[in-house]
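Removed: one protein chain of the complex. Kept in place: all other protein chains.
Letters are used for the chains, namely A, B and C, taken in the order the chains are written, and counting of residues starts over at 1 for each.
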Amino acid sequence: MKILAPSARNALYSSVAVLSIVGLAACGNSASKSAGTSGGSSSAAGSIKVAMNVKITGHTFFTEIRDGALAAAPSQGVSLTYSGPTFSDGQAQATQLNSIIQQGYKVLLLSANSPTVEAPAAEKAQAMGIPVITFDADVIPAARGWYVNDAAYPAFGKCLIDQAVKFGGPNAEVGIVSSNPDSPNQIAWINSAMAYQKANYPGLKIDGTVYGKGDEALSFSGAESLLQAHPGIKVLLTPDSGAAPGAASAITKLGMIGKVLSVGQGDLASSRQYIKNGSEVSCMWDNAGLGKLLVYMAKAAANKTLPKNGTFTSDPAGSWVIKNGWVDYAQNPTVFNKENVGKFTDAGSPIG
Amino acid sequence: MPYSARQVTKDFAGVTVLQDVSFACQEGQIHGLIGENGAGKSTLMKIMAGLYQPSAGQLLWGDDEVSFPTVHHATAKGVYLVPQEPSLLPDLTIAENLTIGRFSKHKISALGLDWQGIKEAARESLEKLGFTIDVTLPAGGLSIAAQQLVECARALMFDSKFILFDEPTSPLDAAEADMLSGKMRELRDSGHGIVLISHRLSEMFALCDDITVLRDGRTVGDRLRPPFRHDEVVKAMIGRELQEVDAALKRRRNTPDETLLRVTSLASPPAVRDVNFEVRAGEVVGFAGLIGSGRTESAESVVGLRPKTDGVIALTGAARMHKSAADAFDRGLVYVPEDRAKHGAFLDLSVRDNITVGVLHRLTSATHAWMISRRGEQQAARDGMSRTDVRCPSPETRLRSLSGGNQQKSLIARALLMKPRVLLLDEPTRGIDVGAKAVIHQITRDLAESGLGVVFISSELEELTQVSDRIVVFYEGRTVGVVERDGSHEWPLEQLGHLVIAGASPVQTQSESYPAPHPSQSVSEVDPCSGVQ
Amino acid sequence: MLGSRLGKADVFRPLSASVKAFGGWEFALLVLLVVEIVAFSQGAYGFWLGGAGALTQLQQFVGIAVASMGLGLVILTGGIDLSIGSVASLTGVVMARLWASGLNIWVAVLIALVVACAIGTLNGLIITYGKLHPLIVTLVTMFVVSSVAEVVVGTPTPYVFPSNFVNLGMGAYHSLPWSVMVFVVVAICAGYLVGFTTFGRELLMIGSNPVAAAYAGIRVRRVLVINYTLCALSAGIAGILMSALYASARGDLAQHLLLPALTAVVLGGVDIFGGSGRVRGMVLGVLLIGFLQQGMMLYGVNAVDVQLVTGILLGAAVVTKNMSGSQRFTRRLRRRRTNVPPPVPNELEASKVAS
Partner (left out) sequence: MLRRTVTKQESYLLIAIVIISLITVAVHPNFLKASNVTSILVSASIFGFIALGETFVILGRGIDLSVSATLGLSALVIGMTANQHHIPIVIGVIIGVVLGIVLGTVNGLLVIFGKVPPIIATLATLTVYGALEFVYTNGNQVNSMPNNFDNLGNASYLGIPVIVLIFLVAVAVCWYFAKYTQLGRDIYATGNDRQHAESRGIKTSKAIFSTYVISGLLAGIAGLLFISYYTTATAATGPGTSYELSAIAISLIGGTALTGGRANFVSVAIASVFLAMTLTVAVFFGVPGIWDPAAEGFLILAVVLGDAFLTSRSGRRSVVELKRIISKGDVAHLADNPAGER
C-alpha cells in the first residue's frame, strides 16, 4: 500500500515527529512555570538560589514545610525551588538531584527516600561546594553537612509511649503501623520508643507490625487487619504521617473510638478530624516553622556562617543547638489531642 | 431474480485486479467461477458479498442497482459468502456462531437475548441440511467440513437467495467434498443461486450449470455451458496447453534403488496408531487417506515434530534415530508442511529469509565470528529460487506479495536447500492453480529422477495417481495397504478407493461396500466430524 | 525486509524496500535526537559541556539503556518480560549482601548475575514448557522476585562499596564513563546477535510466525529460553550499574525500570508483536527518551511535566508511526487473529505460546 513515495513518507515521518516532540517539550516547559509543584518564588536579583527536594511531591506533610519555607524566603533574600519525584522512589529522586546540582543552586535542602541511594548525589553536591542540609529523612552523615531532625528521638519515643500508657495503661497490648521496614527515621523513632518502654513500662506488649508505605489507604487496611487479628490491641503506634490518620480512620470505621487509640506522628491537615473524634493523638511539631528554620539555615550555610557545632541563632526563628551538624528541630514534640487541636493551624503552628 | 455484477473494476492502490468483469448468477443454478490464483475470483466474490467496494461498475439486483457498503447489507439483501477458511469463532457455541451478528434482527426479547430461541433457530437451520449436532458445543471442535456445513446453515438462517462458495472443497477430502457437493445440489434444487469457486475441475464439471473463466482480472470468452471440455477450460484459464507437463508425468520408473527410509509400527496417539512404510531412492510414494486418517500426523512424527510413543524410524546412513525436527532436517529427512499460511511461510519476511532459514547455520563459520555470510545467503537464495522456478522481482520481495503457487515453490526451495535425501511434501498443491500445480508435479518427478525418495501427501487421488510410483493408504491412524500399478501400468482404482474409504480392499468388504447409492441418503450418512483431530 | 537488518545487505536491496522497513522511522529518530541535543545544549546548563556533559547525562539513565537492550530481544520474538525491574533490583541486592558477607565485590557481582540469569531461564522454561503467556509468567516473576528482593536486602541496607566498584557507576576514563562503556558493549553484542547471527535471525522468525519457525526446524524452545535468559542478564547488568551509580542496593531500587525501557524499545521501532525491529532503532529510542528527560530536568522542568511529556511522546510517536503508511501493524493484527492450528505437542505448542 504505497500512499506516498518512500522519500516523501520518510520526510513526513521525521517532520511530524520533530514537530510533535518540540511542541511537547515546549508545552511541558511552559507548564512547569505554571504548575505549582515547582513552586518557585520570585527570585530577586542577587538572591540565594536554594533547592528543596523532598521524598515525594503531593503529600501535605511536605507541602506544609514548603509553604513555611516559601513564606520566609523573600525576607531572607532566598529564592526557593521545590521539587521531588512523583513516586517515593529513591532512584528517581537521585536522578533529579544529579540534574539539580548542575543548575547552579547555592544550597540543597533534602529529605531523602533512602539513606544511601541519594548519598552519592549529595556527596557530589558538597564536592561542588553546595552545602547540603537534610531534614525529616537523613542520608548517611558523610553525604550532608547538616541534618534537621524533626524531633529529638528520645523525646519523640517518650512522647509516643507516654501517650500510649496514658490511654491504655502500663500493660496494654500495642500494635505498630509504620511506613517502610527500611526507612531510617521510622526505625530510629520506633527503637527509641522501645528503649524507653523497656526501661519504664516493661508491661507493654507488642503484638505485631504492619507497613503502609506512607500511603493512608494502605495503612488503613493494614491497621484494620491488625486490629482484627489482635482484638486485644489498645494502642496503635503510628510514627508516620500516612500511618497515623490511616490507623485512626480504621479505628473510626471499626467503631473502636475510645477502645483503641492511634498514637503517632500525623500532620494536622490529615489528622485533625481523627484527633477531634478521639481516635488519634499526635506527637507533632510546627511544620511551617520547620520550613522557616530550613530557609534561615540555608541562608547561613550559603554565607558560610552556619556552624557544624555550637548554637545557631536567627532572631525570628529562635536558637538551636548543633552537634556535628545534627539539629533536633522539636526538643519536645507538641501533643495534639481533642482538647488543644483547635488552637493550631494545619501546619501545626499556634493560631494567633 | 438474478444477481449480477456489470463491468466491475477493482484496483488496490493503483494495481488493477479486476477489469470490466461482468458476472451473473441465477436462482436455482450453480455457476462456476474458474481461474488461476490471482485471476481475481475471490476479489469478485468479496465485492459481490459487500466486503469490498467496486472501483467502477455496478451490482444489479434484477434490473435495479444495489450497493453493499458492508457485509451485513449484503447479508440482509440475501447474499452470503462462505469463505475458503470457515470463519467460526472457536470458543463460541455453534448456536451462537450461527446467530451472531443478527441478534438485533430477531432473538431479542424484553430481557435481552433469548438464548432458547437462538438454540432453536440454530438447530432448525442445521436440520434443514440433515445435520444433527448439539448446538451448545464450541465450534472450535468441529472439522473443517462440519464448519462449512455450519456456514451453509448460517446462509440458510439469513434466508439468503445467493450463496457464494470460495474454494469450499480444497481443504476437504474426497468424501467430504462429495458430501458438500450434494448439499449444494440440494440448495440449488430448493431454488438458491450458488456460485462456486474451485480448483478441482472434475468437481466443477460435475456440479456446475455454467462456468465463467477469469484470467488476469478479465473474463475469458463467454460463459461455458455443459458439456465442459477439460482441455478447453484449462486453456482458457492459463492460456496455454499442458501437453509438455503431461508428457513428463507419463514417464514412469520401475527400478527403485535401495531403501532410504523405513518406518515400522510408528505410533503417536491419538492420530497415529500403527504406521509402516518405506521409501526407496528414486521413487515417489503417495500418501492417500481421508482427512484425519493420520497422514499429516504420521509425517510430522516421522520428522520429530510430534512425540512418538512407539516405532522405529530407520534412515539409511544414520547411526541413531534423530531427536528433533532440526536434527532430522540435518540428516536429510525434510518435511514441507501442509498448511502454508500457518505452518510454512513467514509471510511478512522476504523470500530470501523464507528460503534460507533451513541452511543458515551452514552459512556461518567460526572464522567469520559466526556471522551469516551475506554473499553465501544471496547465492543460496537465488539457487533455491532457480531450482523451483520461483517467480518474483527480487529475493527481497515480501513473501506475502507472491501468488500461492510461488509461495509453495519457495517453501519447497527451502526444503531442497537442506540437501534432503527423503523429502515429505504434505498437500503441496492445495489451493494453488493448475499451472503451478503442474510445475510442482514436474518438480516432484524430477526430484525422484535425481535419486531422492519423495513422499507426496494429497487428498486428491487423481493427482496421487499422476505423480506416485506407489501409494500408501492411511485409515484411522493405520497404514492399511500399499497400492502399486498393475502390469499394464494402470492403477487398481477401485481397490484404492475402497482402501481409502473403508480401510479394506473390496474383496472382504464386497457386501457392504455397494449399498444402493441414493444422494440424499449418502449425504445424511456422511460424518461431518471425521476431521476432528 | 529482514535484509534491512543486515547493515551492508541493504546494498543489494531496492532503496524503497529499506525505506519501507524502518529507514524512515530511524531517520526520524536520528533527526529528533540531534534537534533535542542541540536544543538542550543551548538551553540547559551543563547538558553539553563539549560532549562530556552529555556523557554524564547518559550515565544517569544507563541502567534503563542496558535493560532495554535485553527487553528488546524478548519483544522481537513477540514476547515480553515484565520482571526486568525486580530482577535488576534483586541482582543489586544479592550482590550487596554477598559483598557484605565478606566476598570480593567482583565475585559477588558475578554470582548475582548468575542468579539473574537463573530467573530468566526459569521464565523461559515456564513460558515454553508450561505453555503460558509471557505476560502472565513474567508478571508472576515480577511479583515474586520483588518480594524476595525486599526480604534479601534486610536491614540495615548495605552501602559503602569499594571505590573501584562505585567507579563503575560514577567514574569515567578520560571523561568516558565506565558504565557508558558497558552499555556500548552490551548494545554492540545485541546488535551483533540480532543483525548478524543465526540466533538473531531465529528470534525474528519466531516473532514473525512461531509455528512456522518450529516447522522450519528452529529449536523454538531452546532459542526462547536462551533469549529470556539474556534479557534477565541485561536486567542484571542494569541492576549492578544502578547499584554502583547510587552506591547502594535496595529491594525497590529499579522498581520503575520497566516502563521507560519498554517506552524506549517501542519508540525505537520494534514491533510490540514481534518479528521486526533493529538494535539500531532501540539505541536511538533509548537515547532519545533518556536525553529528553535529563535535558528537561536540567531545564528546570519539574518531574510531573517530564512525566507528562514522556507519556504524550510515547503515544504520539506510535500513532505517527502507524499513521505513516505502514500497514504492517494491522496486517499482523489480522494474522494473530486467525485460528491457531489444532494443538500439537512439544515444539509447536511452545512456539505458539511464544507469540
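Before moving on, here are some points about what is shown:
Convention: a residue touches a chain if its C-beta (ideal position, glycine included) is under 8 Å from a C-beta of that chain, and two chains touch if they have at least 3 such contacts.
What you see is a predicted model, and the numbers here were worked out from it, not measured in a lab.
The hidden chain, counted over the whole complex, makes contact with A, B, C. Annotation: of B:Ala5, B:Val79 or B:Ala175, B:Ala175 touches the absent chain (contact as defined above). Listed residues B:Asp20, B:Glu65, B:Asp257 or B:Glu494: the one in touch with the omitted chain is B:Glu494.
Contact with the omitted chain, checked across B:Ala56, B:Leu89 or B:Val312, is made by B:Leu89. Residue B:Ile133 is the one among B:Ile133, B:Met321 or B:Met371 that touches the chain not shown. Between the chain not shown and the residues A:Pro141, A:Pro181 or A:Gly278, the one that touches is A:Pro181. Annotation for subunit C: contacts to the undisplayed chain at residues 80, 130-133, 135-137, 139-144, 146-148, 150-151, 251, 259, 262-263, 266, 272-273, 304-305, 307-308, 310-312, 314-315, 318-319, 322-323, 329-330, 333-334, 337-339, 343. Touching residues on subunit B toward the chain that is not drawn are 51, 70-72, 75, 83, 87-92, 96, 100-101, 103-104, 108, 111-113, 132-134, 137-138, 140-142, 174-175, 178-179, 182, 200, 202-203, 290, 460-462, 465, 493-494, 496-498, 500-502, 509, 512-515, 517, 521-530, 532.
Of the residues in subunit A, those that touch the hidden partner chain are 31, 35-37, 39, 56-60, 62-63, 66, 86-88, 181, 208, 210-211, 213, 215-218, 220-222, 224-226, 228-229, 231, 245-246, 249, 253-255, 269-270, 272-273.
Basically, only the chains that are shown with their structure count from here on.
Subunit C has its Cα centroid 42 Å from the Cα centroid of subunit B. Distance from the subunit A centre to the subunit B centre is 71 Å, each centre being the mean of its Cα atoms. Chain contacts: subunit A has residues 1-3 touching two or more partner chains.
Subunit B has no residue in contact with two or more other chains. Put simply, subunit C touches subunit B in their complex at residues 1-3, 6, 8-9, 12-14, 17, 192, 196-198, 201-202, 204-205, 208-209, 211-219, 275-276, 328, 331-332, 335, 338-339, 341-342, 344-348. Residues 15-16, 19-20, 23-25, 27-29, 31-32, 35-36, 39, 45-46, 60-61, 150, 153, 155-157, 159-160, 166, 169-170, 242, 245-248, 250-256, 292, 294, 296-309, 312-313, 316-317, 320-321, 324-325, 327 of subunit C are the ones touching subunit A in the complex. Across the interface of their complex, subunit C is touched by residues 85, 90, 140, 300, 305-307, 324-326, 328-329, 335, 337, 339, 341-350, 352-353, 357-358, 360-361, 364, 369-372, 374, 378, 394, 396, 398, 400, 414, 418, 533 of subunit B.
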